[in-house]
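For this depiction, one protein chain was excluded, whereas all remaining protein chains were kept in their positions.
Chain naming follows the written order as A, B, C and D, and within any one chain the residues start at number 1.
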Amino acid sequence: MKTVLDVRNLTTRFAGPSGALVAVNDVSFSLGEREILGLVGESGSGKSVTLRSLIRLLPSMAGQSGEVIWQGRDILNMSPKDLKAVRGGQISMIFQEPTTALNPVLPIGLQIDENLRAHTKLTHRERLIRARELMDLVGIPEAARRLSEYPHQFSGGMKQRAMIAIALASNPRLLLADEPTTALDVTIQDQILKLILDLRDELAMSVIFVTHDLGVVAATCDRMAVMYAGRIVETGTVADVFAQPMHAYTRGLLGSVPRVGTERSPLMSIEGTPPSLSAIPQGCAFHPRCDFATEICRATQPDTKMLAAEHQVACHNSLAVVKTGSPVR
Amino acid sequence: MPLASFILRRLLQLIPTLIFILIVVFVLVRLLPGDPTSAILGDRALDADVERINRQLGLDRSLVVQFGVFVQSVFTGDLGRSISLKVPVTELIAQRLPITMLLTGMAALIALVLAVPLAFWAALYRGRAADTAIRGAFQVGLSMPVFYIGLILLTVFGAKLGWFPVGGYGDGFIDHLHHLFLPALTLALSLSAIIMRNLRSAIIGVVDAEYVQFARAKGISARLILLRHVLRNALISTVALFGLSIGTLLGGAVITETVFAVPGAGRLMVDSIYGRDYPVVQGLTIALAVLVSVTFLLTDLFQAWLDPRVAR
Amino acid sequence: ERGGVMTYGRYTDSLFLDPVLNDANVDIWILTNIYDTLIAPSKDGLSLEPSLATEWKLNDAGDEVTLKLREGVKFSDGTPMTADDVVWSLTRAANPDNGIWNSLDASIDKVTAPDAGTIVIKLKYPDPTILSALSVFNTAIMPKAAFEAMPGATDKEKAEAFAQKPIGTGAFMLDSWERGASMKLVKNPNYWAMGEDGKPLPYLDGVTFEIIPDDATRILKLQSGDIQGAEFIPFARVAELKADDKLNMELFPSTKVNDIIVNVRPMIGDRENPLSDEKVRQAMNYAVNKDAIVQVVTYGVGTPLTSFMATTTPMHSGTAPLFAYDLDKAKALMAESKYPNGFTTSILTLAGNQDELATATALQQMWAAIGITLEIKQVDNASRTDQYRAGTFDMRAGAWTNDISDASQITSYFAYSPTIDALHSGWKSAEVDGLFVDSQKEMDPAKRAEQFARIQDIFNATGPTIPLYETPYPVALAKSVNGFYQIPLGNNVFREAWMAK
Amino acid sequence: MNDIVISASGLRKSFPLSRGLIERISRQPALAVHALNDVSFALYRGETLGIVGESGCGKSTLARCLVRLHELDHGEIHFEGRDIAALAGSARRAFNRRVQMIFQDPYSSLNPRMTVRAILTEALSVHAMRAAAEIPARIAELLDLVRLPQDAADRYPHAFSGGQRQRIGIARALAVEPEVLVADELVSALDLSVQAQVVNLLLDLQQRLDLTVVFVAHDLRLVRHISHRVAVMYLGKIVEIGPSESLFTASQHPYTRALLAAAPELDPSKRSRKIAAKGELPSPIHPPTGCLFNTRCPYAFERCFTERPQLSDRSANHQAACHLTHFDEKDSVK
Partner (left out) sequence: MSVAVSRRAAIPRPLIFGGVILAASLILAIFPALFAPYDPNAFDYAALLQAPSGTHLMGTDNFGRDVLSRVIHAYTIDMQIAIFATVFPFLIGTVIGALVGYIGGFAETLFGRVVDAVITFPFLVLVIAIVSILGPGLMNMYIAVGVVGWVFYARIIAAEVKVQKRLDYADAGRAMGYTHLRIIFRHLLPNAITPAVVYWMTDMALAILLGSSLGYLGLGAQPPAAEWGVQIADGKNFMATAWWISVFPGLAIVLTGLGFSLTGDGLAEVLRTKK
């Protein structure tokens, strides 16, 4: 499979009033053509910042280092002009909350048109036609009328579809989807996930799919990366990771999900709460919550190791984790 | 049609408001110590003169009868005659109110021209020196008594530099504008400070909004983002405040009008209160109330245009 | 060449340009430029000059005046002035139902015109003031026909219509009037008088009044050359403007007196009034350092009063300032009074009037020295008049200017109790009342002067005022303005003013 | 387990939309959101009743009605046999004490200006649960109960993570020693790992304190895990209710089936590209006539558009509101 995106040692810091904070810490991964990569992790683990860092969509006080190689060019070093062409053009993004991500005071049509204007050479008429096509593509009926309506006149699922339509306007090669279904109902989530899968097939896009729902990963992604406290702690194909998590955290996550047959028994929870990024524990960030933690975990941060084909993990005690077996029976 | 119904509803709401104002102003002016006659005749008036003139003005009638006459005249559009100036009140209002409207309008415009770009600047560079300087400067403008700013502007730009006339109203529209610039600027300073503050924090609230991020993710130009996505949303909350402030200005430009010798409605109002010119105070209050309500209505409409969510 | 249009800054606008029905100085002082009277006050206010009447005669009994009308006088609309107009105008002025000035003409019984050039005024009783009264604005001559052609049923309604576009024989006529902003007068081409240079008056092509309420702005406007004259210059700035070599800072003599009016009733409402004690009043008078007040309030422009009326008033008597400052005497008087430990009282001043405020503030300090606590209450004019007329005030700042070139007007208001209770103070002297009644019939000027001297002695010693100072009219003019003056009665006279063209 | 604590019958609740003067003058019909459309069920002592459904289907409204945060338009709720709408004064306070609610949003459900101690003290003293002197000891006990450190008492809510805040909310509810807990989306806002902690806590407390729980959630797996019985709601109506096991394995309503199918499988090998349910929830302002699900139901036939099906027995304790009793993929109309 051809690699389209190569992220190496991506680090993002925020300078805040209470000191600097590393939101994304030395993250590396790559993405193949037509591949869907799931980025999972709990709230605040840095998923969104990672995604936004890829296209430098960060506030001015943020500092970035590392490389994001897109079609042979490092996005982090691009001129603003080139970046503008990449953003929204070759790489599009959809956001978690359709309600807040669509500008409430502009009609949907205009919000689509903006993207078409910025990235295509179509005439006004052609853009109008294209906008209707896009609405059809994402499954919004009565496109012509809907285009002149405002976001508040759309239901949540419709808004998410509209946002996808905006993102697809420029025929992107890569779609960054930041929890595109979290705010939606299961039946609608189901529709949207399937829409994204269909579009991936039709348009031959690659997708990075941020979510904290393991079910969504299992149902849609090819590969997955698990983030904890700003780092990627485990990467692998979805099948591999679900079959045998090698990081204690991944294992805990999988165990936290209720399963059939264990009704009303205690879940295998991870004690404690994820650390605040401004107070990351020394050594392995997960060690205070980890059942497998040993001396070394408290002292040094584990490197990322390739333990099986395409299966990488950053854990000192991954062997012990593997030995206890999968939480999934 | 929602717009028409919106306007109609607002106009209907105006009725109780106006009735309330009608009663309050009628009672209020009559509670003022002294009466029009002795206010006009002054110290030399003899009792017989006062009585005779009161009788001529109908001020010896009972309050209920006077109120009846007043209400009736309001509904027939005739606001009576000025007691001291002896001309119809409607004529006076037609003469003086447009001047205040022009003054206020100019002040509003100047305030916007000052406040909007600087609010952007301050918001986008918040916490930096530019932000501090801009906010500091506006604060000084906000804290200075109007008559003081007025005199300083007059002295510097009027008398010393000669760029603007020293007070007055002038003849002809262009001349009016020229004459009203300094007083409008004076009024605008405090208004723009309020607008700037509000808009700045609105912009700060908006620049990091998800939809602005999303717009940036689309790769459209920074100018478009600021004007279409940021400004429009930031203005929504500011517009209401702006309308409110203009409303206040309309009735509160007295001191500026005095300092700059602008023959506006504010001065007429104060002179009439001092002169116990009941018909003028009453008529002008009603006119101002209607005008202020129309201003509010316009700002509401503008707000509804900016923000499709409010138009139901 | 003489001419030009002069712009004059006024502090407030006129209200009503009818000579008979108007009620305020803002009208009076301007009216005389539009309307002429039969007789005119002289420039110094002390004597009379021919105007529309070229000569006049009061008969020996003092109850009939015969006047010869000037020939060829035309109204500003070109119609000739007739004896009929004169008879009508005077009759209207004297009608007790008209306005508030008719009392000046109360003695008039009947006005007739035996021939086209003669007017005979028959009086009800001998009136020593009648000639002066004929120089007062309310007896100005108006065109009867034009007035009566006005819409309206009553005299009042006609007057209101007429005053929108008044027609008189004055040097100027109203061109346009934007209320509260400006009033434009233009030269009356039909004006009858000739100037000292033999050319027809007025010299000016027009006079424009601009209303500039704020003192500082009015001065700024003068300094910047936008206007050529400004009235009511604050005394604080007289010295500064005198030093300005682009301006003439004029101080026209006036009949203006400034004093404090004291309520002398024993009780005010249900509270005892310390000011009714004559000793207290004397103490207060002695405790006031008039020179200091003249200094801090008028910046040396005023002079301490030597009588309750100004030195420019005919029959004024008195040579030395009243109640020369003597704190010891004041303290002694206080000790003798019913209030040896002092008391608290109040003074009403006009809100926004810096002079009154400054005076009151100074008095507050000065009276504190004799144990009197003075509260200053700034109120608007109507409130003050209300308390004044009701007699519920303690003290108020007062100022007076004569409208007529005679001592009788001021005396009737100040001292003669039947008019307004001696400045609404409740003060009453039977002797003064008697003297005043006599003086109003006394045709012998010397005897009359004696009567007024006696009135002044009594009033000055025991009257209900704290006399302060008299002041001129401070008017600043551009150097280019010549020939403008204000007479002691306040009339602004533009007819001889000119600017180099 | 057969002791009914709360029984609800025929509950209806709608929220009128505000109408302008013009609309009123022109006599346009009053519009309303029909949040509950004839809901009936019984809650047994000691059980956990799960309530699931999509957003806006009326779950929270139902929960709020149970604690009388809303007054019903129609229908009755009986608590221990007494109509709660008729309760007043001390009886009402007692009801409010014995039936407690815990809220979804860990951020807005605690007063940010009150410390944990103030929050708990208020609950304890208003209901006079303890004498003033015993309150501190009780607070310590409660913190222990929900496994919060003792030093938490004097902190403000903003000092806590979401999971901890939910514990505070639980502590507040437990402070007044209730018998019924209505938990509205208790863990929906929490992280996966923390969710498990709170679920475990709830299970444990229920056991120890013998609580009856109404557990409202949209996460099917969670509801299945926690509940003895489950009710599925659609557009303000319970469309299926029954024991957890049979409801999830042998669901009797097409909507329940769609819901189950739409929830992604945790097993990557069981992927499907088939869409579980087409379309969206109809507007609760104009709910469909006939069966509420008819706009999305693959099995809908004429009767479904004219007659609204009522809950009817399918097996022991298991009821569903559908005109069909068994259906198959091939019965699907489309």
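Structure notes:
To be clear about the criterion, a contact is a pair of C-beta atoms (placed from the backbone, for glycine too) under 8 Å apart; a residue touches a chain by one contact, two chains touch by 3 or more.
For clarity, every value in this text was computed on a predicted model and none was experimentally measured.
Contact with the omitted chain, checked across D:8, D:123, D:183 or D:300, is made by D:123. Interface note for the absent chain: among C:43, C:237, C:265 or C:441, the touching residue is C:237. When the full complex is taken into account, the listed residue touching the unshown chain is B:285, out of B:104, B:285 or B:299. Summary of contacts with the chain left out: across D:17, D:30, D:69 or D:209, the touching residue is D:69. Among D:14, D:48 or D:161, only D:161 touches the chain left out of the display.
Not every partner is drawn; the one left out touches subunit B at residues 13-14, 16-17, 20-21, 24-25, 28-29, 31-33, 136, 139-140, 142-148, 151, 155, 244, 247-248, 250-252, 254-255, 266, 269-270, 273, 281, 285, 288-289, 292-293, 296.
The chain not displayed touches subunit D at residues 64, 67, 69, 92-93, 95-97, 100-101, 103-105, 108-114, 122-123, 126-127, 147-149, 151-152, 155-156, 158-161, 164, 169, 172, 176.
Against the chain not displayed here, subunit C makes contact via residues 215-216, 234, 236-237, 240, 292, 295-296, 349-354, 357-358, 360-362, 364-365, 375-380, 382-383.
Keep this in mind: only the chains that are shown with their structure count from here on.
For the pair subunit A and subunit D, the distance between mean C-alpha positions equals 31 Å. Separation between the centroids of subunit B and subunit C, computed from CA atoms only, is 39 Å. Subunit B and subunit D have Cα centroids lying 53 Å from one another. Multi-chain contact residues of subunit C (touching two or more other chains) are absent. Residues of subunit B found to touch two or more other chains are absent. Subunit D meets subunit A in the complex at residues 54-55, 161, 163-164, 191-197, 199-200, 203-204, 218, 220-222, 224-226, 244-245, 248, 258-259, 261-269, 271, 273, 275-278, 280-281.
Listing the residues of subunit B that touch subunit A in their complex gives 208-221, 224, 228-229, 232-233, 236, 306-309.
Considering their complex, residues 42-43, 155-158, 185-191, 193-194, 197-198, 212-220, 238-239, 242, 252-253, 255-260, 262-271, 273-274, 289, 328 of subunit A touch subunit D.
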